[in-house]
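Structure incoming, see below.
The other protein chains are all here in position, but one chain of the complex has been omitted.
Which chain is which? They are A, B and C, in the order written, and residues in each are numbered from 1.
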Amino acid sequence: MQNEPTVAYGDQVLFVNRERKTFLRRIKPGGRLQTHQGVILYDDLIGLPFGYRLQTHLGEPVWMLRPSLDDVILNLRRESQIIYPKDLGYILLKLGIQPGCRVIEAGTGCGGLTLTLAAMVGPEGMVYSYERREKMQAIAQDNLRLAGLDSRVTFFLRDVAEGFDQEDVHALFLDMHNPWEFLGQAHRALQGGGFLGALVPTINQVAVLVDALHSEQWFMVEVEELLLRQYKTSPGRIRPEDQMVAHTGYLIFARKLAGGVPLAGDRTLEEGDEGAMQD
Amino acid sequence: MQNEPTVAYGDQVLFVNRERKTFLRRIKPGGRLQTHQGVILYDDLIGLPFGYRLQTHLGEPVWMLRPSLDDVILNLRRESQIIYPKDLGYILLKLGIQPGCRVIEAGTGCGGLTLTLAAMVGPEGMVYSYERREKMQAIAQDNLRLAGLDSRVTFFLRDVAEGFDQEDVHALFLDMHNPWEFLGQAHRALQGGGFLGALVPTINQVAVLVDALHSEQWFMVEVEELLLRQYKTSPGRIRPEDQMVAHTGYLIFARKLAGGVPLAGDRTLEEGDEGAMQD
Amino acid sequence: MQNEPTVAYGDQVLFVNRERKTFLRRIKPGGRLQTHQGVILYDDLIGLPFGYRLQTHLGEPVWMLRPSLDDVILNLRRESQIIYPKDLGYILLKLGIQPGCRVIEAGTGCGGLTLTLAAMVGPEGMVYSYERREKMQAIAQDNLRLAGLDSRVTFFLRDVAEGFDQEDVHALFLDMHNPWEFLGQAHRALQGGGFLGALVPTINQVAVLVDALHSEQWFMVEVEELLLRQYKTSPGRIRPEDQMVAHTGYLIFARKLAGGVPLAGDRTLEEGDEGAMQD
Partner (left out) sequence: MQNEPTVAYGDQVLFVNRERKTFLRRIKPGGRLQTHQGVILYDDLIGLPFGYRLQTHLGEPVWMLRPSLDDVILNLRRESQIIYPKDLGYILLKLGIQPGCRVIEAGTGCGGLTLTLAAMVGPEGMVYSYERREKMQAIAQDNLRLAGLDSRVTFFLRDVAEGFDQEDVHALFLDMHNPWEFLGQAHRALQGGGFLGALVPTINQVAVLVDALHSEQWFMVEVEELLLRQYKTSPGRIRPEDQMVAHTGYLIFARKLAGGVPLAGDRTLEEGDEGAMQD
């Protein structure tokens, strides 16, 4: 149970040394943390409280913490650009993610968003994650297993041009080079009013995607970006860090339109949609 | 169940008119949405899909959406500054909030963070929310009831100088003018390695709080701020909005230290802590 | 002479009242400042030091300052978007503007950049300012006269599609909707290596302009934007302002290429350029 205050086998633990270097590990019987400043045996840790300061066999201090989702994301094994925690948290809120939700994402990438969604939908929810590169999917599956969240994800190895298997999902996120090509598939998979999200890095992509979303299918199109500024915290000399991440990507959100009652002189619905509404 | 694609009594619904003005309402039998552009009767909506376009009795279009957490927060009844969604999402990740967590916050304010935490800890978790102003607490309780999340919150009407009733909580957030005065109480309530968060608006407060956190009790002190930039989305003329929110507050995070094995020549632990470690 | 510490007829003066409302005026014999808090007669001010606190006939305090360029810009009579001081200062540095420079700008607009350039090129330099809207030009001419800098500007009422009359200018700034259409004219007017600047508000314009600048004619293309964050300065409660200007425009800079010695296998010069280099 994740709120237990002491270490048990199977826990994910964040070790931090004197220089604030972090090591994210899962505790297994007989395992060990090996650092330049000495070794720590996992078996010695069982039952100790988190937040505890340990000693390596060389006498060096190492602190033992429960990782935040933020720590886990930043320590993922990765072979592609990840979505940063600053964006992940905001995506959760904008997509209305809550325990019990069913959500689609494409592509899986190395699994950072997958993991965040899986954590938040809880054991009652489900994440459907599509990826066409076998190698990337394998990395993501590893990352989810390490985090103990793989049971909340259904992985698909597939080009999303073929469509999604789900219907009436609560939200759908497109982390792809050309999300505008899959808006039809996304629309079919979402429930009415469902949340669409996308992340693209260039302004050229923003321009194409926004154009594509200005149709009768989508509503409340938003383009946003988040800048995170971190501070140095030496007492008496507090100041922003010299450097910051200037850009990760533009976040784009929209809502699925599902049809509506006929409206005199209305041009915002397709022929088909209007017909469907008459019964 | 929140993932149902059609409207039922008891649902929270976001109505949006032609000018993108939003109305957040809970659907009750016999109720109605009253706007300058006409009326909509709630009873007519039952069973219609979300994402649907309605018509008022004056023939004006109104769209019907399921609100995101972001929509709910921005539509709260409020008499104090709220924490913005950009910060709320990040706080969730930094505090490691997940379904099942037990979390404390002080003060309750109008309940924006309370509501976000309640949504994310799910039915298995619990939020303990402290506030000493009766009126603010009543507003927050209303807001939580409207969102249908009040069963996940235990409210306390109390000055936190008297301490918190809980122990071993996963995370604790201080949204107060003088959070540095309650670090002792917070430390006692948190589990080892537990997540502390705070939000303060001025640099003077940041300076005092960071000073207070540089002690043997806390670890990994971080000061951060998030800037959200929103874009105009007219196709062919995409550009950032002219104005943005320049500041809501500085976010401060730290982890509780719980003690440790004795360390030769060590100065980072108090006398008492070291004694406790010897048995 | 601008460094005189006391007020004389002809000076531009910034009056500031108790609420920090500012009034930019030129001092003429017999003139007066009329405010809701009373009147001040200009004739009473001659010989008084700047930085002095006056009293209106109603006993209300008014301070008397020499305006900075920043103050003048923000108080311009305007009928169009101005370039903000944060951008103006940076443009000066990026274009290498110094006393004695000859500079072209198009369009004139209400004259904010014109005025800044005129101030900085000094009496030895010259600003050539092109505008096709007669009304805008008249406003700019008024603004320059008020600032006493009109003798440093040559105004042209003309569509820049017809080209510029000058050659070998040091720098050229395009503040137009479609700057990419005038790059040929700009190239002919600039000296070799000369500084090109432009400001456009939308990402769609940035995309087109950057495309057009990636040719054999231009070099060192840069796209930049500046964000200015202002702070509230109440002692003990210092914090960023709640709101800020989120966007004024994207700044684009490039340098004119003038030709070169022939280079084996080289593809970066046009046929004509290479021929010209052989003698």
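The criterion applied here is as follows: contacts are C-beta pairs under 8 Å (C-beta built on N, C-alpha and C of every residue); 3 or more make two chains touch, one makes a residue touch a chain.
All values derive from a computational prediction rather than experimental measurement.
Colleague: For the chain left off this view, which of C:T35, C:T154 or C:Q191 is in contact with it?
Modeller: C:Q191
Colleague: Tell me where the left-out chain touches subunit B, residue by residue.
Modeller: 203-204, 206-207
Colleague: Footprint of the hidden chain on subunit C, which residues?
Modeller: 1-3, 5-6, 16, 20, 49-55, 59, 61, 63-71, 73, 85-86, 88-102, 116, 119-120, 122-123, 168, 170, 191-195, 203, 206-207, 210-211, 213-214, 219-231, 233, 235-236, 238, 250, 255-261, 263-264, 266, 268-269
Colleague: For subunit A, which residues touch the unseen chain?
Modeller: For subunit A, the residues touching the absent chain are 201-204, 229-230, 236-247.
Going forward, only the chains that are shown with their structure count from here on.
Colleague: Averaging only over C-alpha atoms, locate the centres of subunit A and subunit C and give their separation in whole Å.
Modeller: A distance of 45 Å separates the two centres.
Colleague: What is the distance in Å between the mean C-alpha positions of subunit A and subunit B?
Modeller: 19
Colleague: By the touch rule stated above, which residues of subunit C touch at least two different other chains?
Modeller: As it turns out, subunit C has residues touching two or more other chains at 203-204.
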